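Notes follow the structure.
Every protein chain of the complex appears in place save one, which is left out.
Right after this comes chain A.
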Amino acid sequence: MAMVEPRSTKYRVLASHLGMLGFIVIILFPLLMVISISFRSGNFASGSLLPENPSLEHWYLALGIPYTGEDGTVTQPPFPVLLWLWNSIKIAVISSVMILALSTTSAYAFARMRFAGKGFVLKSMLIFQMFPPVLSLVALYALFDQIGNHVSWLGLNTHGAVIVASLGGMALHIWTIKGYFDSIDRSLEEAAIVDGATTWQAFRYILLPLSVPILVVVFILAFIMTIMEYPMASVLLVDTDKLTLAVGAQQYLYEQNYLWGDFAAAAVLSGLPITLIFLYCQKWIVGGLTAGGVKG
């Protein structure tokens, strides 16, 4: 507690509260607006923040249910939003599991073992993870084109390709897990090894159970990052029913076919779960991000 208090403190506190509340109102304006728009009827409707004639039209369409208007016209859902959401979740879950499994084992070796080239590999990983995949898209495209000629489930326009491609971005997670392993006392494992456990057993039965919290964090981090991945999926996936949400969502806002209201409902529907997961896990996520070092 501060001991020296200027007299003007009361007013400064009040001003800070007002300033922050005002700022929050501005910051939340876009988000509240989208929720409001998703309940307005029609795609070009304007109005106040609280819609005068709330309509569930866009929500029906976002959930894939054809909507029958008051005049009897039936509107078909423009895009398979739920399918896109499912694609995104499927890809994100599978990649996160693979990323988690592979980065945990690597992090274990980096944290506990001594071997040739350890420092070099770790540092190179830090450097190379900063190269944006957008720039190598031509090469990645050619790579999956070639693989796809022989292994069809890994070719272009398959979810396999997107999942496998996400394995390139493990460096961040390896560093996060390694940092956690470093903070765990290694005497337990050493005792087990003295008692005849193999390295693998020491890892599997002693270190892993102790590391569940960080594994959850990394899984969530990897999950969110894969869900939000845009450039790679936009080049690798072509068919409408194969797209992920990140790639598909922009199709609502083409000049020629501007579906603002439908987009709003789809955005709230698909963005809300991810936002809630993020808010729920924010403490760990932030810790992981600052430990690993990079995100915009």
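Assume a contact is a pair of C-beta atoms (placed from the backbone, for glycine too) under 8 Å apart; a residue touches a chain by one contact, two chains touch by 3 or more; residues count from 1.
Please note the rule applied: contacts and distances are computed from a predicted model.
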Choices "Sarcosine oxidase subunit delta", "ATP synthase subunit a", "Maltose/maltodextrin transport system permease protein" or "Anti-sigma-W factor RsiW" - which one is the UniProt name of the chain not shown: "Maltose/maltodextrin transport system permease protein"
Option from A:L50, A:M113, A:V194 or A:V212 whose C-beta touches the chain left out: A:M113
Interface residues of chain A (partner: the chain not displayed): 1-4, 6, 9, 12-13, 16-17, 19-20, 23-24, 27-28, 30-31, 33-34, 37, 44, 46, 102-103, 105-106, 108-110, 113-115, 118-119, 121-123, 125-140, 142-143, 146-147, 149-151, 164-165, 167-171, 174, 199, 224, 227-228, 230-231, 234-235, 245-246, 249-250, 252-253, 258, 260, 263-264, 267, 270-271, 274-275, 278-279, 282, 286, 289-290, 293-296
